[in-house]
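Heads up, one of the protein chains got dropped from this complex, but the rest are sitting where they should.
Letters A and B name the chains as they come in the text, with residue numbers starting at 1 for each one.
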Amino acid sequence: MASKIEKEPKYIPEMAQSEIDELNKSIKAASIKVIEDNIERMKKTWKNRPKAMEYFDEISNLFGKRAKELEEQKAAGKKIIGYSCIFAPIELILAADAIPVRVGSGWYDTAKLGDRIMPVEICPVIRSTVGAKMVSLSPYLELSDAIVIPLTCDGRTKLSEMLSDFKPIWYMNPPRVKDDTHTLDMWKKEILVIKEKIEKLTGNKITRQKLKEAIEKMQQATKAFRRLQELRKGAPVINGRDAMLVNQTSLWDDIERWTQKVNELCDELEKRVEQKDYSSYPDTPRVMITGTPMIWPDSWKVPNLIEESNPQGVVVVDEQCSSDRILYDPVGVDEWNMSDMLNAISERYIMACTCPCFTSEHGNEDRINWIIDRIKEYKVDGVIYYVVRGCILYAMEYARIKKVLDKMGIPVYYLDTEYTREDVGQMKTRVEAFLEMLEARIDI
Amino acid sequence: MMISAGIDMGTQRVKVAIIKDKQIIAQSQNFSGFEPAKVAEQTLKEALESAKLSREDIEHITATGAGVNMASFADSTISMMGADAKAGAYYFPSARTIMDVGAEDARAVKCDENGVMMDFVVNARCAAGAGTFIEAMARALEVEMNDMGSLSLNAERASPINASCVIFAESDVVSLIHREEPKSEIARAIFDAMAERVSSMVNRLGVTPDVVLIGGVAKDVGFVASLKRRLGIDILIPEEPIYAGAVGAALVAAKRAKRRH
Partner (left out) sequence: MLEIVAETLRATIAVGLILAGILAILIWVKNLTRKLSAMRLFIQIVSVAVIFLGLIIGPFGLDQWAYLGTAPRDIVVGTNILGSPYPDGLTVPTFSCYYASGRTATCVVWQLQSYLFPDYATSNVYLTTGIERLAIATGFLVIFSLIFGRFLCGWICPFGLYMDLLTRLRKALKIKHWTLSERTNEMLKQSRYLIIAAFLILSFILGMNAIAGIELVSESELGRYLEIPFCQVCPAKPLFVLVESGLGYMDIDYALSRTIGDFALTGWYLTSINIVILGIVTVGSFMVRRLWCRICPLGGLIAIFSRFGPFKRLSPIKITKVEEKCTKCGICKRVCPPQVTDVYEEKGGDVTVSDCILCFRCVEMCPYEGCLKVEVAGKPIYKSKNWLNEEE
């Protein structure tokens, strides 16, 4: 690093290097084990897992191939730009020949480290990310030259402050009301500021041609993603966990390679649709997950529970910014000039987003519409509303979603949890009861 | 003629019910102790003896409860909520909301006229809304747990008590005793606090009459009185609410056995 930060960190306590090293080593080992265990469990549920999934298993190792690639590319002079949330305009990063990579963390063990400076009521995603920084665990976070942090919730607002001691932080201030006439103007200014910062950091000018190529690259990724989603609409040919993993790897993988691999997977799955080679029985209750992002690898405990429970459920779709929401919306460009492309990017990253951080007179209606549409399109039998403690926005929107779903006659279960493995037993009872209920309803 | 059995592996007790053509013919229970698997076998044996049946007469056994995995001899399992819904609708066909307050947790289930669960809530985070709370408080009050209910009925008012947590409540009770508050009023405060927890849980689900209360705690008159006061509606209680889970499981077993025929 060019400039090692000398001044004392504002939040993070001083730790002996030996302690850091030790914790890093043990947590890393534990995490690799969790990753392997998750993959093992996915394979166990889906006996005939396609070959194309192997690539995603490999790339899912947060300390493996991709981290090495990034290291090499960084050594070759490429800039790596981290982002904490999918509000960050990926196209602009790609257009400047930099590498975008998501830095939010899902390690349960580092959340405990975060407890040293924050009360447990704080969102565990934040605690975990800060904890990971304390022991330099996340290779992506460590490699980033700058981090884009959209201030979508209170947790992220302070997270940016805590991380600012270590990395240049680029704040983005998303408007909280989408329907105002000035919303887009405000957000577009944020996008332009980020564009300038990216250009300054990388030294590459974002030209019209480059930006067009980046947009088309992401459109191809969206196309591949939608192709995979289309396959999930019918009888399950891919289990929810596997699809979620595929979706989530797009956050740190090379997007072109990812697109190609997803298309390979889809080729294989499309053949299986013809052969009626299903990943779960066609009458398995179809579950939708909505709520707090589930971050690989530790948060896989909930989808693991759902798909391994007795009776079994299959996650056919979700409404999470860690999976189905990442790539769903394309950047729709009307005129391929700089101004319209930037307009299109601004719109895509804020208007199409269904994050509960938005509010208005009608409330966050887009999210409700998304959920209703998905329930109809994917023939969802029941919804699991997943909330980690401290995720206020998702927790608060539950009552409204529940009302809407009750009217539709779709059962919804509020599953609250923490970044801990201890509550799996308790959750299992509840998840099983919910799936049993869904099954009973299907029987009727 | 079809005979099926249900076994409820509770946190404190193991309960077994045997039914024959929708009639309960035997029930038995034991403390789970440290070896619930053995106790389960034992309890089933006792129930079989009282019904004068042998193991082979039973077509299907369904297990439920927190320790469901311990009953390795069971043919199938059902969730506690599913069993509650079945049992509630069995005792009272008009039941739509079923509350189950056990030793360490409390649940509420909504069901339709067939006993199919429609929705449920669980309070498994905290024992302050379950039977163990009464037990701990009885210890603090130095009265028999079974007497606490009738004791509380004598009280005109309830003492102020911090009942957010079993531990805090216990120290509160001790200080109330030192202040020489009548025990009956303290007992009533304890039941009121518990009823408050259970009713706030069931209100999340929505109270649709008729309401049925099952589980071990349903036998406690003090708690039932407090809960009735709190919810403001009548509550139906079966004769032996502690076996409800086992009966529900047995009904499910009967259905599953029939499906196999």
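The criterion applied here is as follows: contacts are C-beta pairs under 8 Å (C-beta built on N, C-alpha and C of every residue); 3 or more make two chains touch, one makes a residue touch a chain.
Keep in mind it's a predicted model, so treat the numbers as computed, not measured.
So which of the visible chains would the left-out chain be touching?
Contacts of the unshown chain, counting the full complex: A.
Identify the residue among A:Val193, A:Ile372 or A:Val424 that touches the chain left out of the display.
Only one of A:Val193, A:Ile372 or A:Val424 touches the chain omitted from view, namely A:Ile372.
Would you mind spotting which of A:Pro174, A:Pro236 or A:Pro330 touches the chain that isn't drawn?
Here the residue in touch with the unshown chain is A:Pro330.
I'm checking contacts with the chain that's been left out. Which of A:Lys25, A:Arg116 or A:Arg208 qualifies?
Touching the chain that is not displayed is residue A:Arg208.
In the full complex, which residues of subunit A touch the absent chain?
178-179, 181, 184, 208, 216, 219-220, 222-223, 226, 329-330, 332, 334-340, 343-344, 347-348, 351-352, 354, 366, 369-370, 372-373, 376
Assume only the chains that are shown with their structure count from here on.
Using the touch definition from the top, list the residues of subunit A that touch subunit B in their complex.
Answer in residue numbers: 310, 411, 426, 429-430, 432-434, 436-437, 440-441, 444.
Would you mind writing out the residues of subunit B in touch with subunit A in their complex?
These residues of subunit B touch subunit A: 66, 77-82, 116-120, 122, 124.
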